[in-house]
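Only a single protein chain was left out; the remaining protein chains are all shown in position.
Naming follows writing order (A, B and C), and every chain is counted from residue 1.
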Amino acid sequence: MDIIVLKPGVKRDQIKKIESRLKSMGLGTNVIIKGTERTIIGVKGDTARILPEQEDSFRVMDGVEEVMRIIKPYKLASREVKNSGTVINVKGRKIGGKKLCVMAGPCSIEGPQTFMDIAQKVKKAGANFLRGGAFKPRTSPYSFQGMGEEGLKILSDAGKQTGLPVVTEVMDPRDLEAVVDYADIIQIGTRNMQNFRLLLEVGLCRKPVLLKRGLSATIKEWLMAAEYIMSNGNSKVILCERGIRTFETSTRNTLDLSAVPVLKKLTHLPVIVDPSHGVGHVEFVVPMAKAAIAAGADGLMIEVHSNPQEAFSDGEQSQTPEQFMKMMKELKPVARAVGRDI
Amino acid sequence: MDIIVLKPGVKRDQIKKIESRLKSMGLGTNVIIKGTERTIIGVKGDTARILPEQEDSFRVMDGVEEVMRIIKPYKLASREVKNSGTVINVKGRKIGGKKLCVMAGPCSIEGPQTFMDIAQKVKKAGANFLRGGAFKPRTSPYSFQGMGEEGLKILSDAGKQTGLPVVTEVMDPRDLEAVVDYADIIQIGTRNMQNFRLLLEVGLCRKPVLLKRGLSATIKEWLMAAEYIMSNGNSKVILCERGIRTFETSTRNTLDLSAVPVLKKLTHLPVIVDPSHGVGHVEFVVPMAKAAIAAGADGLMIEVHSNPQEAFSDGEQSQTPEQFMKMMKELKPVARAVGRDI
Amino acid sequence: MDIIVLKPGVKRDQIKKIESRLKSMGLGTNVIIKGTERTIIGVKGDTARILPEQEDSFRVMDGVEEVMRIIKPYKLASREVKNSGTVINVKGRKIGGKKLCVMAGPCSIEGPQTFMDIAQKVKKAGANFLRGGAFKPRTSPYSFQGMGEEGLKILSDAGKQTGLPVVTEVMDPRDLEAVVDYADIIQIGTRNMQNFRLLLEVGLCRKPVLLKRGLSATIKEWLMAAEYIMSNGNSKVILCERGIRTFETSTRNTLDLSAVPVLKKLTHLPVIVDPSHGVGHVEFVVPMAKAAIAAGADGLMIEVHSNPQEAFSDGEQSQTPEQFMKMMKELKPVARAVGRDI
Partner (left out) sequence: MDIIVLKPGVKRDQIKKIESRLKSMGLGTNVIIKGTERTIIGVKGDTARILPEQEDSFRVMDGVEEVMRIIKPYKLASREVKNSGTVINVKGRKIGGKKLCVMAGPCSIEGPQTFMDIAQKVKKAGANFLRGGAFKPRTSPYSFQGMGEEGLKILSDAGKQTGLPVVTEVMDPRDLEAVVDYADIIQIGTRNMQNFRLLLEVGLCRKPVLLKRGLSATIKEWLMAAEYIMSNGNSKVILCERGIRTFETSTRNTLDLSAVPVLKKLTHLPVIVDPSHGVGHVEFVVPMAKAAIAAGADGLMIEVHSNPQEAFSDGEQSQTPEQFMKMMKELKPVARAVGRDI
């Protein structure tokens, strides 16, 4: 059901044209309601399949003031299609269940020794997934751009040795095959949330996809990005809130924790939170990790580096393994307080 | 200490003029550092007292590219001046201590019976402060504008009967005397956070001031507003995060919970959170209340109405007394998990 | 006409209750439209008088998913009520006509000599209104706060001597009488755009009101603020775009010039632009002044100071009289190119 609001003084033949256009789209019987100030057309029929461009085409017709959409543009991601929460199983570890998932590791993979060292420490502290970047999106072309496929191997080895499933980002469709070979979860980063071609391709994979929210993406756009992946057959999508861009500069981004309960209402997909990128300063990560869990998140993604001063990227927001271990202990009672385990 | 960055190709006599201007302001000995691409002047002396307009006056001098400020513009509100957290005592109830404060009540005071009814219910549920609006900022001139002084009396009576301190908003300096007579805490609303005259006047009061964050105020500007109040002698300021304006529309505002740990670092003043205004939909209030406590807030402000459908304002975000009671029970373990009581 | 979208699975008696509530508000005959995914209620009758709080009251009823509003909440300010553009006559000078108005002068009035000097120079350069602040909203309590009533006298004297009508800001309702005595146009600053009590009081004045856009106000909220003034009988409102707060920091604010054509469509009130505050750096004022005129603005407000280095406020964005004179010459062909005079 959609609503077409007509301009004051709309003419009969303008309404006729709108109706015949609706009819030509198979949207037959409509209802015209004359109010004191406006006349509206209530469109019956299967309006769910009206595409955005078709919606727009009514907006430019003579006599039309506004087109209001009632049906949500995403379907597969919606709670209306699937009411129960999706639980994603990755090598025996569940995302979306009672037990929270914690994905920890450094921003960039910098070498086998340092990475294995971190991997073992985060595992010991209670992380159940290992993260690490091999392909790095960097704002400066002169910055370290990641170890590439060599990094993927290091990641995969560390995963095998620790028994932790691994998650890493793909930036370029040409790297997807390699990433799929080595990773257990494929990450789509914030800058690629609307890289629609990449979304379609990970939609053809069997592996779960961690979809980070775009820096200025509305929740609706984010769910449309998930829909892209799901429309190609891959329904194992994990949403990750990581902060949006606002006018506030005391944190790197503004972590939008309200997105957690909003998503829990709109979608059946699991939702995790990355407070490290959200706040950008290590001193604020712990309180926001606690808040994320209290808000109902299904897990966390945390940056950990043995020596943040020497990190090739994101040192300022990385915890040391000791800080991570301490945080994990403090998160336990918070998780329990909201009926979860960690 | 301030830094003046000079333009490439700055001339000697331009630097001379800058230095003599500094000298005339009593900022004597400066250090000039020549780098490969820029020359900078490091300003010594008591730069803390340089006013924003004086800072600006250097920006427009010939040869100046940028002026960088190191000193924070707020002082009385800063942790550097007072390191230990401020605890505000209101009729025996503490704000900023181990026990969280919970201020509950309807958006608008609508009449003695309905208000007393809510007051008793929120008290029973564990609220330790009573809130209610007598002067209401409404976006439409045709909306209910509050009961005015009559509402203040109802508020005060309900406070006496329940034994709860009361908090209410002042919008106009001419109402301040009445508000001070009836209220235990004076609220400055989000739209008045930079009503500087009003800030100066509540600064002359002895009563604590609850200062809500402006809809588009940075944390720094918010602390400057607190500084306005404190500069006039009233150091009993409570900061209240209530959401900022962003591009996201699925919530009324974007509740910036990161502001809690950021403020805890920068200022000694207590910080509470109003999730009702932050999210604007009652269904999201409980998770965000939990998250606020987990993030380290010193308390909550919650809208409660016996019959949200009949509320004169903000019905959509108000809890019923039953929902409030249920939430209070659920908040207990969260508070304990972060070392607080409720 | 309003639309109430019902939840999937809404029950008969829930619809009954909604309808009986509508009936009790005198909104009798409604239309129920059942679509494939949603049922909606089209509300007939004089929905224009439904207040925001009444609208909200439907949002919290069982079975309601969403309430959509068709009628604009402002009326007096709307082009639907008055189609032709309003022209405001101030001492023989028109705002909103073919000839553009240019209001120029310093941010703060600092003394009689300096002010008179600027006044004569901007007049000579072609300004047709004189601006100057006597009450200054300053972010720091330690900054210069304006000369107060003494400043008003200086302003008024300069106006008389130059023959230019004068505009100045009122921040506090208690100063309104004095401001009305001395000023020809009363300015409501960006921080007071939603100071509703002040809006109501200037609505009782006979003098034109210059209403600056709030830093984070939507165009709709801005028009609602105009509606506040007009609802009290004063229809002489001039809207002034002066930049909104965004994430971009290379300019002080983001000057939203699109607001000019949007407002020209929605309202009959004149619209001017303040590029000085919009960009915050003098070097960007000229191009944005030209752009404002090209976009269809009815005039400009420009900060001019004889010696920006010595300005008590906003020195960084003030033009010298020479820069102003040069700009006025450059604006002439731009104004003519869009069918205006200057």
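The rule is simple: a residue touches a chain if its C-beta (ideal position, glycine included) is under 8 Å from a C-beta of that chain, and two chains touch if they have at least 3 such contacts.
Small disclaimer: the values here were computed from a predicted structure and weren't measured.
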Residue among A:E227, A:E241 or A:D256 touching the omitted chain: A:E227
Among C:I4, C:I40 or C:I244, the residue in touch with the chain that has been omitted: C:I244
Subunit A residues that touch the omitted chain in the full complex: 49, 51-53, 56-57, 59-61, 73, 137-145, 171-174, 191-192, 194-197, 199-200, 215-216, 221, 224, 227-228, 231-232, 245, 282, 308-316
Chain not shown, touching residues in subunit C: 216, 218-220, 244, 246-251, 254-262, 265, 278-279, 283-284, 287-288, 290-296, 333-334, 336-338
Hidden partner chain, residues of subunit B it touches: 1, 3, 5, 8, 31, 33-40, 42-48, 66, 68, 70-71, 80, 245-247, 249
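Going forward, only the chains that are shown with their structure count from here on.
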Residue-number overlap at the subunit A/subunit B interface, same or different (half cut): same
Subunit A on subunit C, rotation in degrees - Cα superposition, rounded to nearest 5: 180
Whole-Å gap between the CA centroids of subunit B and subunit C: 26
Cα-centroid distance, subunit A relative to subunit B, in whole angstrom: 31
Subunit C: positions in contact with at least two other chains: 245
